[in-house]
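Please read through the structure below; I'll follow up with questions.
One chain of protein is taken out of this complex; the other chains stay put.
Chains: A and B, in written order; residue numbering restarts at 1 for each.
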Amino acid sequence: MMTGVLTEILNGLLLLFLVVCAIAVAQIRDMLSAVIVFASFGLIMAIVWQQLSSPDVAMVEAALGTGVTTLLLIAAISKTRRTE
Amino acid sequence: MGTLENQIVRITSRLVAPFIQVYGIYVIIHGHLSPGGGFSGGAIFGASLVLVALSFNLEVGAKQISHDTASILESGGALGFVITGLVAIALGANFLANQSAGFPMGQTGQLFSAGAIFIITFFLGIKVASTIVTLFYNIIEGEDKSGDAH
Partner (left out) sequence: MEDLLFIIIAAIFAMRYLLRLQARGVFTILLVGLIGFFFSFTVAEMPPFGDPNNPVFNEIPARYMESGVADTGAVNIVSSVIIDYRAFDTIGEATVLFVAIAAVIATLRSH
(Lines give C-alpha, C1' and ligand atoms only; values in the text may rest on other atoms or scores of the structure.)
Protein backbone atom coordinates (compact mmCIF):
# COMPACT_ATOMS: atom_id res chain seq x y z
CA MET A 1 0.00 0.00 0.00
CA MET A 2 2.76 2.40 0.99
CA THR A 3 4.92 1.44 -1.99
CA GLY A 4 1.99 2.13 -4.29
CA VAL A 5 1.72 5.68 -2.94
CA LEU A 6 5.46 6.17 -3.27
CA THR A 7 5.37 4.91 -6.85
CA GLU A 8 2.60 7.38 -7.64
CA ILE A 9 4.66 10.21 -6.14
CA LEU A 10 7.73 9.11 -8.14
CA ASN A 11 5.73 8.97 -11.37
CA GLY A 12 4.25 12.40 -10.70
CA LEU A 13 7.69 13.88 -10.06
CA LEU A 14 9.07 12.30 -13.24
CA LEU A 15 6.21 13.67 -15.32
CA LEU A 16 6.62 17.11 -13.72
CA PHE A 17 10.32 17.03 -14.57
CA LEU A 18 9.44 16.03 -18.15
CA VAL A 19 7.16 19.06 -18.52
CA VAL A 20 9.77 21.39 -17.02
CA CYS A 21 12.46 20.00 -19.37
CA ALA A 22 10.22 20.36 -22.42
CA ILE A 23 9.43 24.00 -21.60
CA ALA A 24 13.09 24.73 -20.83
CA VAL A 25 14.23 23.32 -24.19
CA ALA A 26 11.84 25.68 -25.93
CA GLN A 27 12.85 28.70 -23.82
CA ILE A 28 16.67 28.42 -23.67
CA ARG A 29 18.43 30.61 -26.27
CA ASP A 30 21.80 28.83 -26.11
CA MET A 31 21.67 25.82 -28.42
CA LEU A 32 24.24 23.73 -26.56
CA SER A 33 22.42 24.13 -23.23
CA ALA A 34 19.15 23.25 -24.94
CA VAL A 35 20.68 20.06 -26.32
CA ILE A 36 21.95 19.06 -22.88
CA VAL A 37 18.54 19.70 -21.32
CA PHE A 38 17.04 17.63 -24.14
CA ALA A 39 19.38 14.77 -23.24
CA SER A 40 18.11 14.88 -19.65
CA PHE A 41 14.58 14.86 -21.08
CA GLY A 42 15.43 11.62 -22.89
CA LEU A 43 16.91 10.08 -19.75
CA ILE A 44 13.81 10.85 -17.69
CA MET A 45 11.68 9.55 -20.55
CA ALA A 46 13.59 6.26 -20.42
CA ILE A 47 12.82 5.94 -16.69
CA VAL A 48 9.15 6.68 -17.43
CA TRP A 49 9.10 3.89 -20.04
CA GLN A 50 10.61 1.55 -17.47
CA GLN A 51 7.91 2.59 -14.99
CA LEU A 52 5.32 1.75 -17.65
CA SER A 53 6.89 -1.78 -17.73
CA SER A 54 8.27 -1.68 -21.25
CA PRO A 55 12.03 -2.20 -20.92
CA ASP A 56 12.54 -2.61 -24.68
CA VAL A 57 11.40 0.91 -25.41
CA ALA A 58 13.34 2.17 -22.39
CA MET A 59 16.60 0.76 -23.78
CA VAL A 60 16.00 2.25 -27.22
CA GLU A 61 15.13 5.60 -25.65
CA ALA A 62 18.21 5.60 -23.43
CA ALA A 63 20.54 4.70 -26.31
CA LEU A 64 19.00 6.73 -29.14
CA GLY A 65 17.20 9.57 -27.39
CA THR A 66 19.91 10.33 -24.89
CA GLY A 67 23.09 9.27 -26.65
CA VAL A 68 22.89 9.41 -30.39
CA THR A 69 20.46 12.33 -30.73
CA THR A 70 22.66 14.45 -28.47
CA LEU A 71 25.78 13.54 -30.44
CA LEU A 72 24.16 14.34 -33.79
CA LEU A 73 22.72 17.63 -32.54
CA ILE A 74 26.11 18.66 -31.10
CA ALA A 75 27.71 17.76 -34.45
CA ALA A 76 25.10 19.91 -36.20
CA ILE A 77 25.77 22.81 -33.77
CA SER A 78 29.49 22.59 -34.44
CA LYS A 79 28.69 23.08 -38.12
CA THR A 80 26.39 26.08 -37.55
CA ARG A 81 25.98 28.92 -35.05
CA ARG A 82 25.64 28.28 -31.34
CA THR A 83 23.17 31.01 -30.42
CA GLU A 84 19.71 31.30 -31.84
CA MET B 1 48.61 15.95 -25.48
CA GLY B 2 46.05 18.56 -24.57
CA THR B 3 44.74 20.02 -21.37
CA LEU B 4 43.75 18.22 -18.19
CA GLU B 5 40.03 18.10 -19.06
CA ASN B 6 40.96 16.54 -22.37
CA GLN B 7 42.98 13.85 -20.57
CA ILE B 8 40.10 13.04 -18.23
CA VAL B 9 37.65 12.66 -21.08
CA ARG B 10 40.04 10.53 -23.13
CA ILE B 11 41.06 8.15 -20.36
CA THR B 12 37.47 7.73 -19.17
CA SER B 13 36.11 7.03 -22.63
CA ARG B 14 38.97 4.62 -23.38
CA LEU B 15 38.19 2.72 -20.19
CA VAL B 16 34.42 2.69 -20.68
CA ALA B 17 34.19 1.98 -24.43
CA PRO B 18 35.01 -1.79 -24.35
CA PHE B 19 32.40 -2.40 -21.68
CA ILE B 20 29.77 -0.54 -23.69
CA GLN B 21 30.69 -2.59 -26.78
CA VAL B 22 30.44 -5.88 -24.90
CA TYR B 23 27.08 -4.81 -23.51
CA GLY B 24 25.87 -3.88 -26.99
CA ILE B 25 26.88 -7.28 -28.38
CA TYR B 26 25.18 -8.96 -25.40
CA VAL B 27 21.95 -7.07 -26.05
CA ILE B 28 22.06 -7.96 -29.75
CA ILE B 29 22.66 -11.70 -29.42
CA HIS B 30 20.26 -12.10 -26.47
CA GLY B 31 17.47 -10.32 -28.32
CA HIS B 32 15.18 -13.38 -28.22
CA LEU B 33 15.81 -14.09 -24.54
CA SER B 34 15.86 -10.77 -22.71
CA PRO B 35 14.67 -7.20 -23.33
CA GLY B 36 16.48 -5.51 -26.15
CA GLY B 37 17.13 -6.62 -29.67
CA GLY B 38 18.66 -5.42 -32.87
CA PHE B 39 17.65 -1.79 -32.66
CA SER B 40 18.68 -1.05 -29.08
CA GLY B 41 21.82 -3.19 -29.15
CA GLY B 42 22.96 -1.68 -32.43
CA ALA B 43 22.34 1.80 -31.06
CA ILE B 44 24.45 1.04 -27.97
CA PHE B 45 27.30 -0.40 -30.06
CA GLY B 46 27.26 2.47 -32.55
CA ALA B 47 27.18 5.03 -29.74
CA SER B 48 30.34 3.52 -28.24
CA LEU B 49 32.17 3.82 -31.60
CA VAL B 50 31.00 7.44 -31.91
CA LEU B 51 32.12 8.11 -28.31
CA VAL B 52 35.69 7.08 -29.11
CA ALA B 53 35.73 9.17 -32.28
CA LEU B 54 34.35 12.17 -30.41
CA SER B 55 36.68 12.06 -27.39
CA PHE B 56 39.87 11.47 -29.38
CA ASN B 57 39.72 12.66 -32.98
CA LEU B 58 38.30 11.44 -36.24
CA GLU B 59 41.46 9.61 -37.33
CA VAL B 60 41.43 7.39 -34.23
CA GLY B 61 37.73 6.74 -34.81
CA ALA B 62 38.32 5.89 -38.46
CA LYS B 63 41.01 3.45 -37.37
CA GLN B 64 38.36 1.46 -35.49
CA ILE B 65 35.94 1.21 -38.37
CA SER B 66 36.63 2.83 -41.73
CA HIS B 67 34.00 4.60 -43.79
CA ASP B 68 33.95 1.99 -46.52
CA THR B 69 33.60 -0.82 -43.98
CA ALA B 70 30.69 1.00 -42.34
CA SER B 71 28.97 1.49 -45.69
CA ILE B 72 29.45 -2.16 -46.66
CA LEU B 73 28.17 -3.35 -43.28
CA GLU B 74 25.21 -1.01 -43.53
CA SER B 75 24.15 -2.36 -46.91
CA GLY B 76 25.05 -5.91 -45.92
CA GLY B 77 22.81 -5.83 -42.86
CA ALA B 78 19.78 -4.85 -44.90
CA LEU B 79 20.72 -7.39 -47.57
CA GLY B 80 21.12 -10.15 -45.00
CA PHE B 81 17.67 -9.38 -43.61
CA VAL B 82 16.07 -9.72 -47.05
CA ILE B 83 18.11 -12.82 -47.91
CA THR B 84 16.98 -14.50 -44.70
CA GLY B 85 13.41 -13.85 -45.82
CA LEU B 86 14.14 -15.22 -49.28
CA VAL B 87 15.77 -18.37 -47.87
CA ALA B 88 12.42 -19.08 -46.22
CA ILE B 89 10.81 -18.90 -49.66
CA ALA B 90 13.45 -21.21 -51.08
CA LEU B 91 12.74 -23.69 -48.29
CA GLY B 92 9.09 -23.74 -49.30
CA ALA B 93 7.32 -21.39 -46.89
CA ASN B 94 6.15 -17.79 -46.86
CA PHE B 95 8.41 -14.73 -46.94
CA LEU B 96 10.18 -14.32 -43.56
CA ALA B 97 8.68 -17.49 -42.15
CA ASN B 98 10.50 -19.00 -39.20
CA GLN B 99 9.41 -22.38 -37.92
CA SER B 100 7.34 -23.45 -40.90
CA ALA B 101 10.35 -22.89 -43.16
CA GLY B 102 12.43 -25.35 -41.15
CA PHE B 103 15.00 -23.07 -39.54
CA PRO B 104 16.79 -24.89 -36.68
CA MET B 105 14.80 -23.96 -33.58
CA GLY B 106 17.06 -25.44 -30.92
CA GLN B 107 16.23 -25.71 -27.25
CA THR B 108 13.90 -22.95 -26.07
CA GLY B 109 15.72 -20.63 -23.70
CA GLN B 110 19.21 -21.44 -24.95
CA LEU B 111 21.40 -18.88 -26.72
CA PHE B 112 21.39 -20.51 -30.16
CA SER B 113 17.67 -20.97 -30.61
CA ALA B 114 14.65 -19.38 -32.25
CA GLY B 115 15.92 -19.91 -35.80
CA ALA B 116 15.44 -16.89 -38.01
CA ILE B 117 14.88 -14.50 -35.10
CA PHE B 118 18.50 -14.88 -34.00
CA ILE B 119 19.81 -14.34 -37.53
CA ILE B 120 17.58 -11.35 -38.29
CA THR B 121 18.38 -9.71 -34.93
CA PHE B 122 22.09 -10.07 -35.66
CA PHE B 123 21.79 -8.47 -39.11
CA LEU B 124 19.56 -5.72 -37.72
CA GLY B 125 22.10 -4.90 -35.02
CA ILE B 126 24.92 -4.67 -37.56
CA LYS B 127 22.80 -2.42 -39.74
CA VAL B 128 21.74 -0.02 -36.98
CA ALA B 129 25.27 0.28 -35.54
CA SER B 130 26.86 1.05 -38.90
CA THR B 131 23.99 3.43 -39.75
CA ILE B 132 24.75 5.51 -36.64
CA VAL B 133 28.48 5.55 -37.38
CA THR B 134 27.92 6.52 -41.03
CA LEU B 135 25.44 9.23 -40.06
CA PHE B 136 27.85 10.75 -37.54
CA TYR B 137 30.81 10.78 -39.91
CA ASN B 138 28.81 12.23 -42.76
CA ILE B 139 27.46 15.06 -40.61
CA ILE B 140 30.76 15.86 -38.87
CA GLU B 141 32.87 16.03 -42.03
CA GLY B 142 30.23 16.64 -44.64
CA GLU B 143 30.82 20.15 -45.92
CA ASP B 144 34.50 20.43 -45.15
CA LYS B 145 35.71 19.13 -48.48
CA SER B 146 33.82 21.72 -50.52
CA GLY B 147 35.74 24.49 -48.72
CA ASP B 148 32.85 26.73 -47.59
CA ALA B 149 32.60 25.42 -44.03
CA HIS B 150 31.32 27.98 -41.57
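Methods note: contacts are C-beta pairs under 8 Å (C-beta built on N, C-alpha and C of every residue); 3 or more make two chains touch, one makes a residue touch a chain.
Keep in mind it's a predicted model, so treat the numbers as computed, not measured.
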item: In subunit B, positions touching the absent partner; value: 31-35, 37-38, 74-75, 77-78, 81-82, 85, 95-96, 98-99, 105-106, 108-109, 113-117, 120-121, 124, 127-128, 131, 134-135, 138-139, 142-143, 145-146
item: Touch residues of subunit A, complete complex, unshown partner; value: 8, 11-12, 15-16, 19, 23, 52-53, 56
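Methods note: only the chains that are shown with their structure count from here on.
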item: Distance between the centres, which are taken as Cα means, of subunit B and subunit A, whole angstrom; value: 24
item: For the subunit A and subunit B complex, residues of the former touching the latter; value: 55-56, 59-60, 63-64, 67-68, 71-72, 75-76, 78-81
item: Contacting residues of subunit B [partner subunit A, same complex]; value: 27, 35-37, 39-40, 43-44, 46-47, 50, 54, 132, 135-136, 139-140, 142-143, 149-150
